[in-house]
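Only one structure is covered here, and it is reproduced in the block below.
Missing here: one protein chain of the complex. Every other protein chain is in place.
Moving on to chain A:
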Amino acid sequence: MAELRPARCWRTGFFFCLWLLLFLSVASGSLVVVSGSNETSGGPAGDTPEDPHHQTNSTTHKKAFPVLSFNYQDVRKPFVISLWILLALLMKLGFHIIPNISNVVPESCLLIGVGLLVGGIIKAIGEEAPVLDTKLFFHYLLPPIILDAGYFLPIQAFMENMGTILVFAVVGTLWNVFFIGGMIFAVCQIEGVQLAGVDLLSCLLFGSIVSAVDPVAVLAVFEEIQINELLHILVFGESLLNDAVTVVLYHLFEEFSHAGTVTVLDGVLGIVCFFVVSLGGVLVGAIYGLLGAFTSRFTTHTRVIEPLFVFLYSYMAYLSAEVFHLSGIMSLIACGVIMRPYVEANVSHKSYTTIKYFLKMWSSVSETLIFIFLGVSTVAGPHAWNWTFVISTVILCLVSRVLGVIGLTCIINKFRIVKLTKKDQFIVAYGGLRGAIAFSLGFLLTDNERKNMFLTAIITVIFFTVFVQGMTIRPLVELLAVKKKKESKPSINEEIHTQFLGHLLTGIEDICGHYGHHHWKDKLNRFNKAYLKKWLIAGERSTEPQLISFYNKMEMKQAMMLVESGSAAKLPSVLSSVSMQNIQQRGSGNRRAIPSISKSREQEIRKILRSNLQKTRQRLRSYSRHDLMIDPFEDNVSEVRFRKQRVEMERRMSHYLTVPTNRQESPSVRKVCFEPEHQVFTYDNSESPRDPRARPDPGPLDAISLVSESQGPNQSREPRAKVPKEQEEQDQLKLSRCLSDPGPNQEEDLS
């Protein structure tokens, strides 16, 4: 009980601060709005209550030097923006502190709820609430989310299911638009619902706005339920690719509704426009992606700004596509997808982490703000409620989605290897959430007398899908026992065998004369290796096969894990590698056993260590605010050196190991062995060095690595898995051991 009280104290304190900030933001928000519309009146209104000093001083003949002055006007805009963002993030924080709520209600719902609350408060005060401005949404809030999604898109799964995704995105959306538009028109024709003024084109326009599945909402909900990869990529991919369709149809119908008449030529042009919009968007994205990849090739000396290139090129891709009315979303996705493999090969590990976390951070903030503003706009916006229209819209959206998915799946399943089951279909249909894009597009409608009614209906659909479908999808997933995402560690086996199978299938396809999926993938890989990698990846990594980079990445990750866990004894079961097998559990006492070595040996080691540490310290340059702290053991160059040293090490090791074996039996080896009771194994030159006898007893790190020299080449790979911090130290140590061991007598003679 005693423990709970302080926790509860903290919590209540936190919420108090939250409400205070809420109030503050509302107040300043209203100030912004008032000031925004009326520049002059806002100023004094902000100033006067706060600073009597200033006023009184100005009335005297000479102004005393203002020790403390208040000038809210200058910082008003950034202040309010920051306050809103801060509020949004504190809300997000709050939801995760409250126990249990995030399990039941998805975050998006909670955020909309907060938005509603804030909007309500603002309205109650009597001020005008900030609305989800279309420009703000499309230019600032949406790109980070899409870039985050596109950069981390699982390419394999996406490409394998490309056909299905395209069918759902294009044909499915078209079906939705025409079905909803047509049926709504039919509903409007019914007598007595006061909807006679709505013509077919307006209905179709409305249909095109409300039928597109929204990537933001889908991401927000699907991220939490952790569904299996196939379904995730189907719904998510559809939400991304239907942007092209939405853009074209929206502009098409808007043009038509101004023009009044539709001809066949317009229809054909519309279809052409669709291809131009989607392929053009992808092309623009691809160009910027290649540019970004090419730029990253030259950033070896300016690592700090590497992440910025990624962000800026992608953003430019988005904006450039928007200039030509092409699909900005597809451009952004294409840019991220194309840029990623090359950028990752070129940038430092730190930059990679920075890119990852900045993207996640921005997209998280954007998402939060979007939902809150959605709530606020709902309260603020002018509404025209029409029962029939709204209810029929909601019902029609559901019906058309279900029909569309079922119908399309019947066709698609004829072409798929792994068919979509009924459960899959249900999740795909149920996951078709609408979101803020629909709202913003509706907001963009101009001189349409039914705009308010449309907006109300759109908001209702959004609320329905996000709240009802968003909240119930998790229990439904549990109920239907839909497969969840599999947590899997990167496995070198899977990588090797998957590549193996890829080659195998390509070969079989060639034998059958069938130019299928594998054939084209293989061609693309060959093209990539022959041309693109040479141009876009710096240095020696351009010729590195995929398997090797995968393996290196894995080893690096393990080494990092080793650093983070702090001591080798903590991770016996987690890691499974040749080198790790030697670092097994041992009583804590023994790990620190002082090795019994000769005095002169110890001196030698100390000297070597000292000289090497001094060397690294000399590399520290003068301090500059823009330099990342250069850590002697972890600077950016260390990765390349790491690799080079490893290769160097192995060469030396194998050289010394293949040198005549008689030296191994000499007692001199035993002398340098830190663990006295360790057995010395004769060097076995045969091809299977992993003799069961060769498995060493658990011992201190040093002992194993030292005596391992007398064992097969498998043990020589030890250095690689070592902690990077101690890497250089160890390497030097091992190098010195290598140099000195085979002839320790020499050393002693010299000294």
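Simple rule for what comes next: a contact is a pair of C-beta atoms (placed from the backbone, for glycine too) under 8 Å apart; a residue touches a chain by one contact, two chains touch by 3 or more; residues count from 1.
The working rule: contacts and distances are computed from a predicted model.
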Protein that the absent chain corresponds to, by UniProt name, given "Cis-aconitate decarboxylase", "Coatomer subunit gamma", "Proteasome subunit beta" or "EF-hand domain-containing protein": "EF-hand domain-containing protein"
Hidden partner chain, touching residue among A:Ile391, A:Ile492, A:Leu524 or A:Met561: A:Ile492
Which residue of A:Lys63, A:Lys419 or A:Lys484 touches the chain not shown here: A:Lys419
Hidden-chain contact residue, picked from the options A:Phe275, A:Phe500 or A:Tyr531: A:Phe500
On chain A, residues whose C-beta touches the chain left out of the figure: 160, 414-415, 417-419, 486, 488, 491-494, 496-514, 516-519, 526, 543, 545, 547-548, 551, 576-578, 581, 647, 650-651, 654, 687-688, 690, 692, 713-714, 716-717, 720
